[in-house]
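What follows is a single structure, written as structure tokens, with notes after it.
The other protein chains are all here in position, but one chain of the complex has been omitted.
Coming up: chain A.
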Amino acid sequence: MQKKIHLPLTEEDLLSLKAGDRVLLSGVVYTARDAAHKRMVEQEKEGIPLPIDLKGQVLYYVGPTPAKPGEVIGSAGPTTSGRMDAYTPRLLEKGLKGMIGKGYRNEEVKTAMVKHKAVYFGAVGGAAALIARSIKKAEVIAYEDLGTEAIRKLTIEDFPVFVINDTHGGDIYQEGVAQFKS
């Protein structure tokens, strides 16, 4: 079963998505990885507003390769999400509703996701050339000095993901392993 979702995520999307669902996402997402997270949260503590309004938005943890001439973006697969865990609960408080990455989240993030009704999607790590095909537009909108780690606004079409953690506490990493352990 494959669902198609047009971003931003609606309340209904957020409540109906279940861990393990295959989803094709279309619409706008913003990229941010280690350095952008660190800067956003540190600046926010100092009272400097976030460079993007996260309310209802989805962040994609990626640091793409440089685009070849004439290409929208280089290869652009997910990076390991756990490195963003230290900053994520604060961003969820600011209204973030979805994240795309790969790998485990810690308990604090999972609890905050249930509390704030947010979903964590996993894209296939290492499928970066395939994923790049579903990115139709890319534009650096903040922290340009961070290079590959700058914040980009991406327009995506049928971007393939799986729901890893849903808003009800479901976790495909735990459920999947339990099912196939022998």
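The criterion applied here is as follows: a residue touches a chain if its C-beta (ideal position, glycine included) is under 8 Å from a C-beta of that chain, and two chains touch if they have at least 3 such contacts; residues count from 1.
Please note the rule applied: contacts and distances are computed from a predicted model.
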Q. The chain that is not shown, which UniProt protein name from "Chemotaxis protein CheA", "ABC-2 type transport system ATP-binding protein", "ATP synthase gamma chain" or "Fumarate hydratase" does it carry?
A. "Fumarate hydratase"
Q) Which residue, A:Leu15, A:Ala35 or A:Val114, contacts the hidden chain when the whole complex is considered? A) A:Ala35
Q.
Touching the hidden chain in the complete assembly: which of A:Gln57, A:Thr79 or A:Thr167 does that?
A. A:Thr79
Q: Can you list, in ascending order, the chain A residues touching the missing chain?
A: 20, 22, 35, 62-68, 74-77, 79-80, 82, 102-104, 122, 124-133, 147-148, 160, 162, 164, 172-173, 175-182
